[in-house]
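My questions will all concern the structure given below.
One protein chain is absent from this view; the other protein chains keep their places.
Let's turn to subunit A:
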Amino acid sequence: MDLELSETHQTVVDGLSEEFSDAFIEVYQSSGDTFIRVESGAIVDICRYLKNEQHFIYLSDIFGIDRFTSRERFEVVYNLISLRAREHLFIKVRLPEENPVIESVTGVWKSANWMEREVYDMFGIEFTNHPDFRRIFMPEDFDYFPLRKEFPLLGIPGSIDLPSTTPDPE
């Protein structure tokens, strides 16, 4: 597929393939959005580079995707915005099914804190060096990760202790 990269994205791709030639994997476009896939080990350095050198100063969102494949099952996507160039950029990393661990980018953007907690809560992807690493929506004593594809839509009966629905006998 031919790429129609904007000027900003072209600079980013050039910069990344120069500075992080080992970590840069591919760039592709879909529906007008540009996605860059990189190695998970270099994510913090790449984010810091994009923030400081390429002016992608605003982290809009971090989310996970369950690809449900046998290799590199999980994906974490970083949605960055450059206010100066008026562009979105999506950075993707892939993680294995067994023990998906990635370094936290809270050191680059403070706002990554809750977003990473949400990814952990929903997919079980662990973030190292996170200042406050807990589940965010589900209670801590819940043992499953609900947005994984194998988790049933109706939930697992008995997985959460709910208060009794019958009134006290007194």
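Convention: a contact is a pair of C-beta atoms (placed from the backbone, for glycine too) under 8 Å apart; a residue touches a chain by one contact, two chains touch by 3 or more; residues count from 1.
Everything below uses one rule, namely that contacts and distances are computed from a predicted model.
Visitor: Leaving aside the chains on screen, match the unshown one to its UniProt name from "Deferrochelatase", "NADH-quinone oxidoreductase subunit D", "5'-nucleotidase" or "Putrescine transport system permease protein PotH".
Guide: Per the UniProt record, that chain is "NADH-quinone oxidoreductase subunit D".
Visitor: Specify the residue from the set A:30, A:70 or A:165 that touches the hidden chain.
Guide: Considering the complete complex, A:30 is the one touching the chain left out.
Visitor: Just one of A:25, A:83 or A:156 touches the chain that is missing; which is it?
Guide: If we include the chain that is not displayed, A:83 is the one touching it.
Visitor: Which of A:5, A:44 or A:57 touches the chain that is not shown?
Guide: A:57
Visitor: For subunit A, enumerate the residues touching the unshown chain of the complex.
Guide: Residues of subunit A in contact with the hidden chain: 30-33, 35, 57-61, 63, 65-66, 77, 79, 83, 86, 88, 90, 109-115, 118, 122, 136-139, 146-147, 151, 153.
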